[in-house]
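A single protein chain has been omitted; all remaining protein chains appear in their positions.
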Amino acid sequence: MKDTHMQNPKISAKNVQVYYGDNHAIKDVNVEIADKTVTAFIGPSGCGKSTFLRCLNRMNDTIDICRVTGEIKIDDEDIYDAKVDPVQLRAKVGMVFQKPNPFPKSIYDNVAYGPKIHGLARNKAELDEIVEQSLRKAALWNEAKDRLDSPGTGLSGGQQQRLCIARAIATSPEVLLMDEPCSALDPIATAQVEELIDELRQSFSVVIVTHSMQQAARVSQKTAFFHLGNLVEYDDTDKIFTNPEDPRTESYISGRIG
Amino acid sequence: MTQKSLLTVDARTKKRNAAEKRFKAYGFAAISVAMLALVTLLTSVIGTGASAFKQTYATVTMQLPEDVLDKSGVRDIDVMKKVTTVGYTKILNQGLTDTVAALNIPHDLSNKDIGGMLSKEAAATIRDHVLANPELIGQEVTLDLLMNGRIDGYFKGRVTMESAALDSNTSPAELALAQALADAGVVNTKFNWAFLTNPDASDQRPEAAGLGVAILGSLYMMIIVLAISLPIGVAASIYLEEFAPKNRWTDLIEVNISNLAAVPSIVYGILGLAIFINFLEFKQSSPLVGGLVLSLMTLPRIIIPARAALKSVPPSIRDAALGVGASKMQSVFHHVLPLAAPGILTGVIIGLGQALGETAPLLLIGMVAFVREYPAAYTPDAGLFGEASTALPVQIYNWTQRADPGFVERASGAIITLLIFLLIMNAVAIFLRRKFERRW
Partner (left out) sequence: MLPLYVPLIATAFLAAFGFLIASRRALAVSGGDARKLAALPRQYGLNTTLSVIIPTSVVLIVGMIFSSLSGVLPFIVLGVAIFGFSYSIVRITPEFRARRYAEAWIKLVLIAASAVAILTTLGIVLSMLFETRHFFAQYDWKAFFFSTEWSPNFRGNSALGIIPLLWGTFYISLIALTFAVPIGLFAAIYLSEYATRRMRSIAKPAIEILAGIPTIVYGLFALITVGPFLRDHFAQPMGFGDSASSVMTAGIVMGVMLIPFVSSLSDDIINAVPQALRDGSLGLGATKSETIRQVVIPAALPGIVGAILLAASRAIGETMIVVLGAGAAARMSLNPFEAMTTVTVKIVSQLTGDTDFASPETLVAFALGLTLFVITLGLNVLALYIVRKYREQYE
């Protein structure tokens, strides 16, 4: 693995270990993630990529038996510092989940939820503006603008996921974490979301976990390969997929493992 | 967006965290209220009722003169029976007065007053004893006799010198004498098994009242409930869970069962009155009718957990049985039912526990009457479980309606008894569940 340090990485992780009870799930991960870039985490199922992703917004805190050690810094601030409130962290680091999970509320209320609880809008007009901007950035505005009051659960699968993306970016995060966002979607919806990801990277640092190598190759600039809890290789996407250095990486992308 | 450091918690987040703490505190407060209510309830009931398990007795030595008790001179029982409790009362009064005199306790009460410190039940006790042992006539006999409710209340703290001064049933002088007798060892408060075995007693004798009839009546009814609702409930749940086709009729039955489980218990009492007593003319106040009414009430409460237990057996078990050529019915009875048995049994025990504590339906079928004889399980006259009886919860209700404050203690003591039975049943249910539960 090339050991070059980035200039001003958005996220930098050092010696991160994650334990689920006695199970050592993430072993000694060191990685630097750049801003305004799409970084893909790939690897066979169970290798820990989702687990590591969830460390970046401290979602693992919600699981009792999970323990995280090491240092994870965002903008040079250790997010596991005792002074950090995860609630504030998660306004800065947004997350989109594998299966679309819109709230049983209207489309408008779904998107407005984040800004409302964080107090990002001073009045209704500002809130309307934020909702519209988010829906536009998620490429859902045209389909949703006439039915903002209808339930979010009434949309199709692909639309729901774009709604979840709009909801996540409504808090103006700086990092967007996406955990296999297309695995529950059909090919057409997948293509729409992938196109969206490419646009999103102009505003955010995007980290996407995917089990599809083709998807990683399509959307990301940097790729990290995880295997059995270790970060095996991390490099430019082209390099990983054409000329990987580690034999395990090579086995994975040629289909011999995973 | 302005760059905010994550290391400083901003004002809004602080407010939200405070709201979080308050919310959590409300939840904790709710739990505390519930637990406090439980503790208050239990201490109040146990505090009032624990004393029912002790009772004050006096050890009295009496002369049994032949000329009073056996006019025939040859121990003819029929002649001896003609001497009523009134005759024996004089003997009691004399016996206790003599004891007091022998101990040189100063007092200014009449014989009658002294004798009145004993329970009105005491005369019956000595009479029964003599009639059972006629050879005692002409001799001296020493018996432990029940003291009256007020004296008993004094030793339990219920009755004080102040209240005795205002009470027509006792007086401070009597209490003082009783205390002196206790100090001399003649009067004792000891553990009261009779509370569980005696039949009910009349209004003036709370000290003699016991749960014997009630416990027996409840026992009979539980036997009936078990015999009826267990087979029918299990059979119905097997049908509904394993065999019933998914059509409108089955849906109707299921809705019916859910509703019946939620129908107020008093409605079952009305059903029992209208159909079992009026239409079928079964005997009022009998454990048979009570048991039938409780069975109907318990049936849906067994069917619902039994179905859940059957449902929890994985389909793979059924498939495996069918795969070797068993019929549907064989797969159910040979494989599914045994595996669901612990869950079904737990449901049955809990259902029985709920039936044991039910009062309202039994009031309506007449079990509120005053019953002094132990009901027999079968008589040719009344049929199976046909003799009039009462039940534990009804007895409790009955005692709360009586004026004498001694019955409050009795009612609370009966509640303690009821709760102990329920505790045992639930403990058995939990034990079975733990021992036989399988996690699929």
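General remarks:
Residue numbering begins at 1 within each chain, and the chains themselves are lettered A and B in the order written.
As a working rule, a contact is a pair of C-beta atoms (placed from the backbone, for glycine too) under 8 Å apart; a residue touches a chain by one contact, two chains touch by 3 or more.
Just so it is clear, the model here is predicted, and its values are computed rather than measured.
Only one of B:7, B:124, B:223 or B:267 touches the chain withheld from this view, namely B:267. The chain not shown here is touched by just one of B:72, B:139, B:160 or B:327, and that residue is B:327. One of A:94, A:158 or A:181 touches the chain omitted from the figure, and that residue is A:94.
Note on the undisplayed chain: of the listed residues B:63, B:258 or B:316, the one touching it is B:258. Residue positions on chain B in contact with the hidden chain: 16-17, 19-20, 23-24, 26-31, 33-35, 37-38, 40-41, 44-45, 48, 231-233, 235-236, 238-240, 243-244, 252-253, 255-260, 262-268, 270-271, 273-275, 278-280, 296, 299-300, 303, 327, 329, 353-354, 356-360, 363-364, 366, 368, 393, 396-397, 400, 408, 411-412, 415, 418-419, 422, 426, in rising order. Chain A meets the missing chain through residues 57, 59, 62, 86-91, 94-95, 97, 99, 101-105, 113-114, 117-118, 164, 167-168, 171.
Methods note: only the chains that are shown with their structure count from here on.
A straight line joining the Cα centres of chain A and chain B is 63 Å long.
Considering their complex, residues 74-75, 77, 79, 81, 83-85, 87-89, 92, 117-119, 172 of chain A touch chain B.
Residue ranges of chain B in contact with chain A, taken from their complex: 1, 3-10, 12-13, 16-17.
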